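The structure appears below as structure tokens.
Of the protein chains in this complex, all but one are displayed in their positions.
So that you can tell them apart, the chains are marked A, B and C in the order they are listed, and the count of residues begins at 1 in each.
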């Protein structure tokens, strides 16, 4: 069994440099690598390109790296809920590339799976298709999309073991497994880190081979963006 | 919850016709849809194209459909252990298309995932690449491969629920999940069928949306091809 | 009297068939889940990774790790499954989802749809909408027939940046149900108290009327 454990988030971000490309898991604020984001902020690295479905909110998630202007470019599918984001984007301080969500997911998977490019129908006939090869398959137009590249991937799981195996919970899984596959260095933070052998090998979501560093995160806030409830009973 | 349960294998193969293309899960004899194969044999349908990593042995697995000459063509990565197969192939009664195993897996997934084609390095410069588009990505040659199409997919799982959700065991998972995604009609046979709600939604390998029919199989033989043991102690 | 948002959702719910897997967009589409016809079973997919989505949770049930694509807290029903985003869009692109309902700013008589971007205004992104419209066979648009300025949203040609081309098959508005066929909106049903003239007046695109047009049966 290959040990991947590092002692904390600070150690986990070792090697992070200016102008690198990062993937960060999560959908909205659900399943985001909270501890890693804090550690990235602490490093002060600048000029980051961040591939992440969303960009956090003003004071949480990737919003924390927008505050410090460490992000040069966001590659996302939806960047709604963030005033600072809008301000930086409109002022030209932040570059933004918007990508269909399924294409974003598949480009991450492709990166991890050694598939350099694939065809998808998503975005044909829209501005997303500008400059891209179009090819028809079975009477339907598709566009060619390429695998991403990422120097680091930061993912957050529910449980993990010393061998780097990960288990996610509920819809906090989202982009984390594909990004774990895609990072040159993948850092996983987990709510609970257990010895190898404690997780059932039949129910591993991300096999340890995709994870280079793992640590148990602290003080998860797990903020909820849209708390919506019904009356009990 | 959408109920997918059919009462037995015979019912599960309803609609199977001559000259259809089938996918069948399994690696060697591990994780093969034993009950479905028996039921397909009973229907007497002919001229089948079977996409399956292997072709069984003389008297088990797909070998049973070779005996009855119901298979016109095999699409596989490895067809070793079968004398009858060799005889039928050499006499021209059986057509065989050999495909790299990873390409086979990815073409199944692509079929299920709405990806009509993708590039892979596997097979470049070999006879597998004949007639296929070659394209270089990052200084490395790749060939274009297309998604399969299958009228039926037959898969075998360890446990399943009434909603069609599947869980596989050990290495009996292999090709089953991707083939489940790819069949126009996917038939899942399971060792144990449980009511919806009994399987943890966090640990479903194949979500029910990919499965059209499910039944509890009988009398699994689970034959071992290469029983290899060490001395205890 | 034209329908309200709930009325539109109620009419769309009648398109549901037993055994359907359904993806509902944000806004009016979400309301469709409140009107599932008696005696049929459908399952809701949310593209952030759940099949078998249930109602909103009680306070006690709230779980930060269980949300829908609108980022609202939700619950899961017996028979549910969680999965990652790649697998989720495999379901969508692979046409395993039987019906997709989404809102729109504009729909053209060719079936083009625009619902993600208004030039000059803050662009939030297309999320999963482009994947959904490019993939699904059965796309229903739920929207008001006209915008706040009273201008038609059913056009000859979309003026806003497109989300997808030639993909919408059916539009349900506060005024009418229309199929899109051969480059035209074909009027199928009228909202109660709405006349063919009302619909004609509110529709900039080509409107085809074939025979008697029944009133919606809600």
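Just so we're on the same page, a contact is a pair of C-beta atoms (placed from the backbone, for glycine too) under 8 Å apart; a residue touches a chain by one contact, two chains touch by 3 or more.
All figures in this text were calculated on a predicted structure; none of them were measured in a lab.
Taking the complete complex into account, the chain left out of view touches A, B.
Between the chain not shown and the residues B:39, B:79 or B:204, the one that touches is B:79. Here the missing chain is touched by one residue of B:106, B:161 or B:189, and it is B:106.
Within the complete assembly, A:209 is the residue of A:90, A:134 or A:209 that touches the hidden chain. For chain B, the residues in touch with the chain missing from this view are 27-31, 53, 76-80, 86, 89-90, 98, 100-106, 108-109, 120-128, 158, 168-178, 205, 222-232. One chain is missing from the display, and on chain A it is touched by residues 1-3, 109, 111-115, 161-163, 165, 181, 195-197, 201-202, 204, 207-210.
The rule is short, and it goes like this: only the chains that are shown with their structure count from here on.
The chains touching chain A as well as chain B are C.
Taking the mean of C-alpha positions as each chain's centre, the chain lying farthest from the centre of chain B is C.
Centre-to-centre, using mean CA coordinates, chain A is 32 Å away from chain B.
Chain A and chain C have Cα centroids lying 28 Å from one another.
Rounded to whole angstrom units, the spacing between the C-alpha centres of chain B and chain C is 36.
Counting partners per residue, chain C has 50, 76, 82-83, 86, 89, 92-93, 135 as the residues that reach two or more other chains. Shown for chain A are the residues that touch two or more other chains, namely 106, 120-121, 168-170.
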